[in-house]
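Every protein chain but one is kept in place in this view of the complex.
In order of appearance the chains are A and B, and numbering begins at 1 in each one.
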Amino acid sequence: MPAAGLELSALRRSYGAVHALDGLDLALAPGELVALLGPSGCGKTTALRIVAGFERPDAGQVRLDGADITPVSAAKRDMGMVFQSYSLFPHLTAAENVAFGLRLRKTAAPQRKARAEELLELVGIAGHGARYPHQLSGGQQQRVALARALAIRPKVLLLDEPLSALDAKVRLQLRDEIRRVQLDLGITTLFVTHDQEEALSMADRVAVMRSGQLEQCAAPAQLYDRPATAFVAEFVGTMNRLRGTMIDLDVVEVAGRRLPVDGERPVPGTKVEVLLRPEAIELEAIEPDSAADRAGADPAVGTVRTATFLGAITRVAVTLEDGTEVKADLPSHRASEFPAGGRARLTPAPRPVLVVAP
Amino acid sequence: MALTLDPPLTDAADPVPARRGARRPRALGAWAAVAPLLIYCTIFLGLPTWALLYEAVRRTNPATGVTSFTAQNLTDSWSGFYLTAMWGSLRLSLLTATISAIIGLATAHAIAQSRGRVLKQAVLTASGVLANFGGIPLAFCFIAAAGTAGEATGLIRKIDPGFALDTFTGLVLVYPYFLIPLMVLTTMPALEGLRRQWREAATGLGGTAWDYWRHIGGPILLPTALGGFVLCFGSAFAAYATAQALAGGTVPLITLRIASVLSGNVLAGQENLGMAMSLNTIAICALMMAVYLPLRARSARWLDS
Partner (left out) sequence: MAGLVTDTLAAADRPEPAGAAGPPSARSLAERLSRVRWWRVLMLAVVAIYLLGPLLSALWFTVYNARLHRFSLAPYGQLFGASGFLTSVRMTFFLALSTIALEFVLLVPAMVAIRLRLPRLRGVVESIAMVPLVVSPVALTAGVSTVLGWGLNDQGSWMFRLDADLQNQSFPLILPLVYAILVLPFAFRALDAALRAVDLKTLVEAARGLGASWPVVLWRVLLPNLRAGLLSGAVLTLALVFGEYTIASILGFVPFAVWIVQDGQGSGQLPIAVSLLSLLLSWAVLFLVSFLGGRRAAAVTDRSA
């Protein structure tokens, strides 16, 4: 089954005074998994529902393989949709649920049965076909929902926060399963989520949305390393904000270092806040009351507040003299150097940074 | 850590049964709390029922004054005069229940779609009033509307010249007044429980509205609808106040017959016939319950999942 390309252009949708979508442009290459990521209310679910055909946009187009499907009804769009929860038909068994789409297409019973079994095996719950939804766990139900959506061989797979209602452990498991199935089938997929970890680990590209607009659409690594805007930088991963001053047109001074600035470049002399990732900060333990400690009000020196063990990494929270709290990551074997109450110096890595107004 | 949002199976939230041993003294206190209820029901529910059973199989010979056990009462209750009454009740109940079930279901569907919460609440509480507590006031309102001197009687007589409120037809006009609200109350929760995702999933898989109702909505609602029908039937069958007020002496109904026997309106020696007839009604209602309860349990499982 050849994969299909999906294109959203200039989608707009308002509900009264609320602009759910304010000009969204997005293109999915055939076979690509794109995650729509953003906080609640950013319009991602609205966008998905417009693609599915459950809502009509006020303006803009949805194109499938180049053909405009905006006026086409949801039933005829040939897309598979997986909902967040409670979407399985409770009075049908898992197998009957999966075969439902085929039944509507008047496929003969033996073929329906075979296809249902094939799909249940694909999603990892072969043998549970005779169970009813209320006899299945949340994770199993979502597998059935996925199988049901795929049974009709759709051109596009749409997932509306399918993992949000599940246990953490099940969520991780299913994340991998969904990605595996998607790659196996090579089906173009649009995946809505508010969980950035999910988006980053599953998607070929992540489209970060805010207030109905696209902030940035890029591969996960690029999103993380080179965020286009401060919103993306802070939404994806953890970000510190340190006080600094613009020294030159594209240089900022922060924590005793001068760093090049990417993106917005305020006028020299402006006070800004510099965005730094925890892993981009070096920590150095200082003896309390030592010469280094007493070297004046060093903006890069602070008191260790807590050290949170996260496995291979320990995240150390340091409070600077001016009250800013900074989180720095270091390998856990070094954690003992930084007891609570001890003093430490921060050094930002010599890489370009983003700055924002304080 | 996020908690699973898997919906609980019905009553899964109930606490684990108390363990033995150390808990026994406290469980004793619990039994003491439940005992009054159980004793009360035994006396005021069990005793009258037992009395019915006992008296239904006894008969006092008017000539000799001797009371003896006999099945005569039960046989009599299913013959002649009394059979007509039973048959009348069954016919009336079946007819009005069917009409009300269909109209009630459609009405509930229409209301479930509406968005105004105040309106919905108003309609539901009004239904509650009409379904349960309307008996006598209802009868009087209908007398005003469609009785011999009623406002709308002329209109109705244009369609059915022989119409009168104190006939079988008259009751068929009146009974839906409390049966339709009953049906609305019974089926409303189920209609509201139809999840939007089911409709959308069906549509996304290529189904039309007809497909949805035929394969999904209909089957899911069927147990509740049938259960509602059964409740309507039982309610119509057991109705007394309205029937008495409107058609006390004119329409043969089992509840009216029982009441008239209880007030002494019966041949000597046949006083216990009322008990036998009451037993018959209990049997019929028990049958209804036996059909209703499994239906309700099944639809609850589907709509709670």
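Note that in this section a contact is a pair of C-beta atoms (placed from the backbone, for glycine too) under 8 Å apart; a residue touches a chain by one contact, two chains touch by 3 or more.
Computed from a prediction, not measured in an experiment: that's the story for all the values here.
Residue B:A106 is the one among B:L90, B:A106, B:A164 or B:L222 that touches the chain missing from this view. Only one of B:L130, B:L205 or B:A225 touches the absent chain when the whole complex is considered: B:L130.
In the complete assembly, the contact with the undisplayed chain comes from B:C141, out of B:L83, B:C141 or B:L222. With the whole complex as reference, residues 5, 10-11, 13-18, 23, 26-27, 29-31, 33-34, 36-38, 40-41, 44-45, 47-52, 55, 103, 106-107, 109-111, 113, 117, 120-122, 124-146, 149-152, 176-178, 180-182, 185-186, 188-190, 192-193, 195-197, 209, 224, 231, 234-235, 237-238, 240-241, 244-245, 255, 258-259, 262-263, 274-275, 278-279, 281-282, 285-286, 288-289, 293, 296-297, 299-300, 303-304 of subunit B touch the missing chain.
In this text, only the chains that are shown with their structure count from here on.
Interface of subunit A with subunit B (complex): residues 52-54, 74-81, 83, 85-87, 89-91, 100-101, 103-105, 132-134, 137-138, 148-149, 152, 165-168, 170-171. Considering their complex, residues 1-7, 9, 195, 197-198, 200-208, 211, 215-216, 219-220, 301-305 of subunit B touch subunit A.
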